[in-house]
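What you see is the complex with one protein chain gone and the rest in place.
Up next, chain A:
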């Protein structure tokens, strides 16, 4: 039987990430004003009116700034500066970096036809990573729910197309593992909450009645208007119209608008148009954002080689840029080229030694490479940087355990257990179960798996391992049920298919066993035992 391996927890990168930090609003920067503030160290100066709103905005107190703006607008609804500032406040409060916003819904994944080659040469497509690469071994390195090898951090775009749409629809989707039906609907949900926060006045700008062509052509307010419509209202069609008009009024010479148009096209799924805009923007001015967006578009088209080229071009203009390097590392990882990917992450660390994603990915690769001590040092580094999450402690615990430092392992795991949140509880209990099996406490292990399943009934790895324990106790039917439900939860899982096949074989259900081994081989083509069983079964079929 094949046990599901230890699962490193994916460090949640986005918890570190604060949208406010990314906000770029130095357009309004006024140094003389700051020095004026410093000189007046007497009584606190009370700002009023627009200046107050502006100061609040500069201090990132967006909701307060917005209230001031609202009051001002009530007095003078035609004040364009206040109007623009309020829009800026609103859009900043819902700002998401488009580069990181890669959640593809089911609809986009299965019903879009932007991909030219559905089965390109292995290594040139995300659908077909190099199977010979050593990282693609599901026994050594577990895979995610979507059939991808586990990576160091939680990041979007790890959910690529696998299997048919039918399968994807039938695969259990819970609030936790949710994959949105389509990216527009996921955002529409966000839209609802955002406008509710806006207050009782109803919508701030009535887009249906706004003279879009007039405001979109006005360079004073069009950027704010665009961002408001794009990020806050989420009406991509209107946003596209604004960007188009603005780009025209800037006589097609403003790279900013070309990038915004590309973002709109990307959201609308018009990848070719997005690519065109970005190329034209890059011809005009080379920007990191444009390179990254272009590579993102190419990734969406499933052309990783093109994306790698784009990143390389970006690196030519921006030497050792972290965004570019990270991009290369991510693409290489998705293609199964772990060595190249880790090399890239190391380069990232040379430039920016506190890059969590790079550290976590390098650590994960080291761990699954059989070097837990080294992985441990990387995880400690993250801890030193002041991140302390249950995932991190669990990973440190697992590293210690694998490196035979049991005292540390137990204390770290206990720490993880005490700080864990609901969304990682199942994984943590699962790993505790693994540790229990390794120390020979099978009873406790079974209990740990059961607890993991109470936290997340869809935790297929726990189901598989619990199934193995049941099988060991001679409860064959129970274990069969466990394996089949594990397969139902995650059809791409190697262990579930393989173990059930073994059970079927023992029970003489050859046909079922053959099908299951076929599926197991799909997930792990190089598994020797599977291959041999398949070969053995062939003559049986041929003789019939």
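Going forward, a contact is a pair of C-beta atoms (placed from the backbone, for glycine too) under 8 Å apart; a residue touches a chain by one contact, two chains touch by 3 or more; residues count from 1.
Note that contacts and distances are computed from a predicted model.
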| item | value |
| --- | --- |
| Record-based protein name (UniProt) of the chain missing from this complex, from "Actin-related protein 5", "Ferritin", "DNA-directed RNA polymerase RpoA/D/Rpb3-type domain-containing protein" or "Bardet-Biedl syndrome 2 protein homolog" | "Bardet-Biedl syndrome 2 protein homolog" |
| From A:153, A:216, A:246 or A:264, residue that would touch the chain that is not displayed | A:264 |
| Sole residue of A:45, A:96, A:111 or A:439 that reaches the chain not shown, by the stated touch rule | A:111 |
| Chain not shown: contacting residue from A:303, A:323 or A:389 | A:303 |
| Residues in chain A touching the chain absent from view | 105-108, 110-121, 124-125, 165-166, 169-170, 181-182, 184-185, 236-237, 240-241, 244, 248, 251-252, 264, 268-270, 272-273, 275-276, 298, 301-306, 309 |
